[in-house]
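The complex appears here without one of its protein chains, the remainder shown in place.
Take a look at subunit A:
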Amino acid sequence: MAEAFQFELVSPERLLLSAKVTDVIVPGSEGEFGVGAGHSPFLSTMRPGVVKALSEDGSKHEYFVRGGFADVSASGMTVLAEQAIPMADLDAGYIAQQIQDASEDVADAKDEDARQAARLVLSQLQELQAAVKAS
């Protein structure tokens, strides 16, 4: 069995998960990546997506995160999410709502840069919606 390491998922409101895990998959802004024990120090921003963590006892934790960043250091891994919701509490309606908000952002964007950024978020959310539907 793979070696375990300390993993923490925090949102501004609270600490959601603090556990010994063997594997974590994070939706990095430049592609999904997996982290195992002994990973080299690494810092990445995240796009909206699902963080999956496999804990030592074999149970699986899945959280939907909306942006934030992941910090891997020698002492463990920390995911700082701007918003995090356990997958069990997540339903299609919530994502639909997020998508609607994002499309409004696109419409309201003042300049080209902001519109570009809002569009990116929107497309990521749509991708996620497709993924949730498929599962």
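Heads up, the rule we're going with is that contacts are C-beta pairs under 8 Å (C-beta built on N, C-alpha and C of every residue); 3 or more make two chains touch, one makes a residue touch a chain; residues count from 1.
One rule holds for everything that comes next: contacts and distances are computed from a predicted model.
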item	value
Among "Serine/threonine protein kinase", "Fe-S cluster assembly ATPase SufC", "ATP synthase gamma chain" or "PEP-utilizing enzyme", the UniProt name of the subunit that does not appear here	"ATP synthase gamma chain"
Options A:6, A:73 or A:116, residue touching the unrepresented chain	A:73
Residues in subunit A touching the chain absent from view	8, 10-15, 28-30, 40-45, 69, 71, 73-74, 78, 80, 82-83
